[in-house]
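Note that this complex is displayed minus one protein chain, with the remaining chains in position.
Moving on to chain A:
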């Protein structure tokens, strides 16, 4: 079994699977059970300032998007930060950390955007024994309206300023949690780095309305006939999160900053993908909320098996392995030519490839009277849609044409690597010469 032990910004955990700051990490009872189930660490649900805690709605807090068979694809929530007294949380954190010294325990924080508030909360958490802090600059609902959460995360200058305060008043590792509700994720990441952050974690939830009730004409979740946007998470947001993680990992300004990957991690494979794109570890919430804490067992066994199969002995060997292969469109090889190939023995003759290609792509698949589907290489642009919609795994594959082979569509032989920067149709191409 591969060793999954992880060190993230100096914080050690037996595996790279942490529970994200969220309802599952709101109190001692849950966190103890999570650790017993095998989770490597938790980010304790966000603490606020001293004083009367926030209040939550007393109607539904979650909206959901289902796939087939009520499979949860995405959940949004309108829950706020912890609604329990600060002292209770601090006492519990101390108690849990004392009993689980080998697990990572990071405290999520969100207080008003002034130096004294941050100085105060950092002082209060000092003797809990926690391993680090995560700054919640991401929560898109409720707290943002009070000048916290994503209201800070959407302004790079605020991120930098608050991060500086945290580094000034605490020796703990500082992870800055980023909101995806911005146009370019690199700007807040750069600000966090300038402010001295030890790491960034992303993504927080995405502004969303999961559905509209067509009888009451109200968004879900509905509170007394009204609804508001909530934060979307779960498998549906993973592609967005992967891209944002990759952007930070490969940006010249932020390359090398440790990343804690968050956003729809549901299986070991999701975790491995985040790590390959540069995440040092991952945080999980929706999968645990859907299936319970036990899923971490599959994540542990799956990642171990994968690493064994790849001959990797530590997670560090996986982290960032795919980053060099993330590039800009202009550097993609325009002379890389593939053609769809349909395995007639595997084909079940559903015709979805035909419908997709004929109706929405390049009319490159023919259908015979006996429902044999064939690729017209002279029309195939290799868009891949046929393969994507085919219900039979492996039935349609893309054959790579060798250099020198004739491309039936263009009538030209396949040439060696060349990209847009030197393409004759590119008005700016000459500058490259």
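Just so we're on the same page, a contact is a pair of C-beta atoms (placed from the backbone, for glycine too) under 8 Å apart; a residue touches a chain by one contact, two chains touch by 3 or more; residues count from 1.
One rule holds for everything that comes next: contacts and distances are computed from a predicted model.
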Hidden subunit of the complex - UniProt protein name among "NAD(P)-dependent oxidoreductase", "NitT/TauT family transport system permease protein", "Menaquinol:cytochrome c reductase iron-sulfur subunit" or "BFD-like [2Fe-2S] binding domain-containing protein": "NAD(P)-dependent oxidoreductase"
Selected from A:355, A:383, A:398 or A:429 as touching the chain missing from the view: A:355
Listed residues A:225, A:391, A:404 or A:427, member touching the removed chain: A:391
Interface with the undisplayed chain - residues on chain A: 68-70, 348-352, 354-355, 367, 371, 391-392
